[in-house]
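Omission of a single protein chain aside, the complex is shown with its protein chains in their original locations.
Chain naming follows the written order as A, B, C and D, and within any one chain the residues start at number 1.
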Amino acid sequence: MKVLVGFIILWPLAGFLFNGLGRNYWSKKVIAYKATGYIIASFIASIFAFLHVQEHGATSVHYFDFINTATLKIPFDFKVDALSSLFLLVITGVGSLIHLYSTAYMKEESSAHYARYFAYLNLFIFFMLLLVLGDNYIIMFIGWEGVGLCSYLLIGYWFTNGDFNYAAKKAFIMNRIGDLGFLLAIFWMIFKLGSVSYSEVLTAESLAKLSSADITGITLLLFLGAMGKSAQIPLFTWLPDAMAGPTPVSALIHAATMVTAGIYMITRSNILFSHSEITQTVIAVIGISTALLAATIAIKQNDIKKVLAYSTVSQLGYMFLGLGVGAYSGAVFHVITHAFFKALLFLGAGSVIHAMHLEQDIRKMGGLKSKLPITHITFLIGCIAIAGVPPFSGFFSKDEILAAAFAKSPVYWVLGVIGAAMTAFYMFRLYATTFLGKFRGTPNQEAHLHESPMAMTFPLILLAVASAIAGAIGIPELMGGHHWLSHQLSTIVGEPTEIGLSHATEWLLMAVSVTIALIALLLAVIIYKKKTDEVPNSFIGKFFYNKWHIDELYNTVIVNPLNRIAGFLKNSIEKQVIDGAVNGTGKLVQYSARQLRLIQNGQVGYYILFMVLAIILLFLLWFNDTLLLRLFHNSIK
Amino acid sequence: MLLSFILIPFVTALLLLFIKNGKSANTIAIVSTLGTLVAAIVLAGNGAVDFNAPWIPVLHAQFFLHADGLAKILVLLTAISFPAIIIATSQNQPKQKNIFLSLLLFAQNGLMGVFLAGDALLFYFFWELALIPVYFLSSIWGGEKRIAVTFKFFIYTFLGSLMMLIGIVFVYMHTSDQSFLITSFAKANLTAGLQVTAFALFFIAFAIKMPIFPLHTWQPDAYEQSPTAVTMVMSAVMVKMGLYGILRWLLPLFPTAFVAHINVVVILSVIGILYASFIAIRQDDIKRLIAYSSIAHIGLMNAAIFSHLQIGIQGAMIQLFSHGINVLGLWIVADIIEQQTGTRSMQQMGGLAKKQPTLAILLVGFALANIALPLTNAFVGEFLMFNSLFQYNIWVGAAAGVSIILAAIYTLNMVQKVAYGEVSTQINQMQTINKPAQIVLIVLLIIVFVTGVFPQPLFDLTADSLQQIFVK
Amino acid sequence: MNAIIVSAFLGVVMMFASWSIKGENKQKNIALFGLIFLILANLAQLNGWFVAEVDTNNMLSFTRFGLYTNTLFYCLTLIYIWINGEEISKIGNHAADFYALFFFILCGASILTSFNNLLMLFIGIEILSIPLYILTGSDKKSLFSNEAAIKYFLMGSFSTGILLLGITFIYGATGSFNLIPPDPSVLNEQFMFSAGLILIFAAMNFKVSAAPFHFWTPDVYDGAPTVFTSFMATIAKSAGFIAFINIYLVQYKPFEKTWGIILPLVIISTLMVGNVTAVFQRSVKRMLTYSSIAQAGFMLFALYGTSSFANEGILLYIVVYSLASVGIFAVLVKMKENSFEAFHGLAKTHPLLAFLTTVFLCSLAGIPITGGFFAKYYMINAVLIAGAGIWLVVVAMIFASISVYYYFKLIQAMYFIPGTPAIGELDKSYTYKLAVLAILILVLGVFPNLLFNYLYF
Amino acid sequence: MPIQYYIYLCLALFSIGVIGVLTRRNAIVVFMCIELMLNAVNLLLVAFSKMFHGYALAQNATSTTGIDAQIFVFFIMVVAAAEVSVGLAIIVMMYRNTHSVDINFLNRLKN
Partner (left out) sequence: MSIIQILFFALSAFAILSAIMVLVSKNPIHSVLWLILVFFAISGHYILLNAQFLAIVNIIVYAGAIMVLFLFVIMLINVKKDSEPQKQFLVKLLGVVAGGSFLTLLVALVKQTAQIQGRTLLMKDGVIGLIHPLGKALFNDYVVPFEISSVLFLSAMVGAVIIGKK
């Protein structure tokens, strides 16, 4: 097992080193083969690991001690259990496909940059694997920050573009805010429990050691970390900007894997979260708000990737809603299905962009159905899946979350259904504008329209199949399935509990949500089959189009004041107050020197006068208590 | 064994004064510093070592050198830094190379002495000895405003060390056996009130040296104006003198006073961390940016030490080493850029990644270490330090934690402005970077990552010092 | 007694030499041999080999400390003349007469190291002072020298009057001129005695140029020919310190409480005047005169912390300070002008000389590995042992860091500012002589105990 | 005769000397005032000498107590004479160079 996990982890790292160090030496072909091959190797190893878990249950392996001091021991341990093995498969599986896709998508890059791209991508997989495999929060944090780094590097992959760099920086810094929360939570655990290992923290004994305030604090801080990584309100604005990176990157990092790390983390520590009512409510509220907010924005966006990005944010909000209402396995289920269909959508979008020569504005597309048949079909499957149309995968996962939400509070459910409707609407708005109607681009673009090469379409097809059938792993018992996934995860999140709804209610809810989604879907297709959205006029339309002005809000409320404070400190406090005090001391000495030397006026008479006065002063000092009092008394007796 | 750390640099420095040929002087200096490095590695592998010889019998001062884990890790840092600095800057050293190198080695001599001295008077001696060559180096070969700036630095630190001298004499008088040995100092008969006095006197010296807010203003100026080789010495090794002083002298000798001042110092340090980070955000001068970043990092180490928890002090000990390596790397990169473009303004840079990909990668590597990304060496230390601050007080820990965000902001700003974007005219002038500097940077980067993944040897090295502090 | 007799005799010899032996080099060599003989004679007494037994009626008492101090004075003078011989002969054509005056001064200094009676104090101080008036005015054509001489003379005489009034009061109170430790309990109301102490204190402060009796110092040292400034500021002043310590130890110590207020004030004002005023000087020579005031402030610590430790300290201080001052003045003598500008670029043209000057300056500033560090160290330690408030030392050290400012200004001028130095002819041997001084300073900076090994046994 | 009378007299003379030093500008007159101070001290010494002598004499008819002060006076005169010779030489030298004996005339050494 030690060797196997080592394989899983080290193949991507080897790929990183190979491509990173040899970027000037290898040909593109070698780079592509190696990079993809290593991930596939890792995927195969992951399958073995998964099977091992199925057979023997969870195992943890110890490599070396990362930190081992008298007060704190942090081993470099990995844990392969039901949850992590599942994530392993998703990461390496989707990762392999996206690597494969990238080999074609990035063809135009020079070989050094091509290698750099794959090095980053491999490194990302490496860190992502650390994140899910770690047996304690530190290892998770290492992966956590590592994927952030890779995200940063990949968003800013085209580094000569200033905006892209800015987006990359923004992503990293926003992630860091979350990371600080995560870190503080770790500190809190160490402070109270003296350990960060799952096996010691996530137990009933350690829970007993924590007060409810501790648990709330820790979980809220952990959730802050998840907010940063998984782009929840208020730390979500980086994700749409992150679309500056190459499209496969968006698919892998900003849709399928990294952004779901928050869900992984909370699911991993579900014991803690379940013990804090406050945190759960916070998570649910923030989740559903994010889902709705992002959905409203997505409706009005015209950039194909931006729509998908907001859609991702929105879907992540659903997952958090799931977490907040205690449907951990539902959230994980949605992570998996979302990984498939969102990766598929992004890759499809990439294929479109590829065909359109880097054009991303959907208003300039249209009618691509015939030109890009495979892309079209797969994209459509993705859209159906995300819209929650049965029997595609999105339906099952979303429904599970909604059902759990209803059980908790019908308000969640109502809002969730509204969100689902909007999802269906904007996805099909996107689909219709892009693939239906007439081509609206330049003739030049039209002439060069072509279906993407095999390396790109093959992943699309595979993912489309996955999106379509992945629901099978979580068919609820209601429909005669036995929900393989929730049983699978039972060791982590506990046996699925009865949510306490009658079958009739469940069927009703399902029907209502599907109906609403279908209506929205059809509405979108009808509206956008022919026409496109120009810049909106209505207030609400503008408001959504401008993303609720949240970026501007952040600039005025946070960024600018910070800059001003920094400028004030630099220019006023540092220069005038502190340095001024230091230099002032020097000036004071100089000034006194100038004054003191004037006493030395060169005249003997004055000198002697000063001496006499000094003698008098000495007398006065010596006799300070007696002389003045008794100066004119005759006798001392 | 220990004497070699004093003698090798000293003898070489004297020898260099008579070697006019710059090339051979350089070779000798490199060989000498590498020799010291070998000795330091051997030392790190051994247990605690002492060296004792009489010095000034009238004063009962002894030439007592002592190497425990804390000393060893700093000796190692010094031993790594100097060859790295000399090799990396060997292409652009000034005309009178032999004197330049000689002064550098004198500084190394002083630094080694500071870290090894087990006798207070000897400690003070080396403390000053480390300062004076640096003063000359900066004043002769520094930038435009070098004279005034270096002078400010010199007087500032000199004032501090004079206070420490008073403190040393003060404690000496209260030792039972009239000795300057640290062991006697530890047994000195000091009441709480006297401890506070002695503490204050020592602390001023260390605080100026580190420097702690608000005594820091000499530092950015001095870093900016000094020749980069000297800046590297100051930033990578010399500022550690202050922290070392606290760990070696302040904490064990005046525990009562130390505990009494924890709150003040920690809060001051945390203010300093945030303050310096904020200023770094607005810096356009790359050297000043690194300087302020260094102030912030040092402030964190100081705060962690003063949180007086084992975990924080352990972290600080590791970080002493790690920060030295990281900041050394950053300075070397900054130096190469400055030397080749003639500017320090980041606004005029950009596109390094396109023009000099290797250098850009190295820069990013050290920048990541600077923001304490996991698996870099800085993470280990900072993790423990923040941890201890958190345990000291949740809110202080959280406030200090904000600095990791700020650090990301200014470091990435730097990376963005220097490495990314279109190639600027200044960056376009750059020639190929010389191989030795590149090799040094790569070695340093390897150290960064190796100690980041396997920090345990460093923990083992410093464990005995930590135990000494906490066994009492 | 050996030393007093021999030095007086040697003075007479030099007087005769001034007209019987021509050639300044010869005269210098005679003086050097005389000094060696003087040292030997003094060592003879120190070791008890040969002692001229004279009944001094308990007016002089030859302690080991006093005799050892004599040796140091003689050695310093030997070094001083060895280095500055040529320069001395350049002033007028009285080289041998100057040497005679040096011997007389040494005679006065020897009295001051051993007096046990206020009469001998008075005579010693006068023997010390009168030749100094003459040396100050020896450059007859120079108006500066004239001015300095007349200022020095008038103020010196005035302070003599003060000293005498003080002595008279003490006599009036005790009926004796001997140095007798007063009984503080009886003398509580004995104001006349206290008045005498204060007046003597003022006069002695004048001799050692402590503020606020320092006013003569800058003008006189500045106006006097530089070679003689070098002698006056070092050996002559140090003799004053030894006298001050001798009398202070016996008569002032019992009043510790009162002097605990006054002496620190004097020390701090001296440090302030010396250090702060020196900051703004444009002439190196004048800067050095102010710095000599500042150094006096440190030497006064030896009074504050009267103990055997303080005595060792003052010896070290005297030796180190004198060596450094003699060195720096010897450099200054060779400069064509006294301004800082004259030193610009010296390091380029005369690297060794610049380095030596740096050593001297570092020693004056009290930087480790030069003797000046241990000198200051001893002073601090002595004061702290005496139980002074730590604030006094802290203030002193703040002023010490100010002193770095002006000393290093000269280093900056030499090393960091380009230019052509205004330096006169300089032969190699002169530099090497200065190198000997620097080596002595550096040796004392690492092994200060070399100086004390002979003090006890 | 009470000793105070003599003390007051001598202090008065001494202070007049001091005042003279402070108020006159002629170097020679200043110097003369210093001599006046010395003489005041001399007289005071003799007075003290007679005071102690008087009490000692009452105890012991052959006592010479107090003689030391008179000897001291003698030495003060010796010193004064030596000082005068040097002092006047300096004043004359100054006069030769500047044709003035004003102590404020030479005033280049300052600050």
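The rule we apply is simple: a contact is a pair of C-beta atoms (placed from the backbone, for glycine too) under 8 Å apart; a residue touches a chain by one contact, two chains touch by 3 or more.
None of these values were measured; they are calculated from a predicted model.
A.B. asks: Give the labels of the shown chains that the missing chain contacts, considering the complete complex.
C.D. replies: Within the full complex, the chain left out of view touches A, C, D.
A.B. asks: Touching the absent chain in the whole complex: find that residue among C:Ala100, C:Val220 or C:Ile235.
C.D. replies: The missing chain is touched by C:Ala100.
A.B. asks: What residues on subunit C make contact with the chain left out of this view?
C.D. replies: 4, 8, 11-12, 15, 54-57, 59-60, 92, 94, 97-98, 100-101, 104, 107-108, 111, 119-120, 123, 126-127, 130-131, 133-134, 137-138, 140, 172-173, 189-192, 194-195
A.B. asks: In the complete complex, the non-displayed chain touches which residues of subunit D?
C.D. replies: Considering the whole complex, subunit D reaches the absent chain at 1-9, 11-26, 28-29, 31-33, 35-36, 39, 42-43, 46-51, 53-55, 57, 64-68, 70-71, 73-75, 77-86, 88-93, 95, 101-102, 104.
A.B. asks: Hey, which subunit A residues sit against the chain that's not shown?
C.D. replies: Where subunit A meets the chain not shown: residues 605, 609, 612-613, 615-616, 619-620, 623, 626-627, 630-637.
In the analysis below, only the chains that are shown with their structure count from here on.
A.B. asks: Per the centroid of Cα atoms for each chain, what is the distance between subunit A and subunit D, given in Å?
C.D. replies: Computed value for the inter-centroid distance: 96 Å.
A.B. asks: Using the touch definition from the top, which residues of subunit A touch two or more other chains?
C.D. replies: 597, 600, 602, 604, 608
A.B. asks: For subunit A, which residues are in contact with subunit B within the complex?
C.D. replies: Residues of subunit A touching subunit B: 64-72, 112, 138, 141-142, 144-146, 149, 152, 156, 159-160, 162, 165-166, 169, 172-173, 176-177, 179-180, 183-184, 186-188, 190-191, 562-563, 565-567, 569-570, 573-574, 578-579, 581-583, 586.
A.B. asks: If you look only at subunit D, which of its residues touch subunit C in the complex?
C.D. replies: By the definition above, subunit D touches subunit C via 3, 7, 14, 17, 21, 27, 30-31, 34, 37-38, 40-41, 44-45, 48, 51-52, 65-66, 68-69, 71-72, 75-76, 79, 82-83, 86-87, 90-91, 93-94, 97-98, 103, 106-110.
A.B. asks: Under the touch definition given earlier, write down the residues of subunit D that touch subunit A in their complex.
C.D. replies: Per the stated touch rule, the residues are 18, 21-23, 25, 30, 103-104, 107-111.
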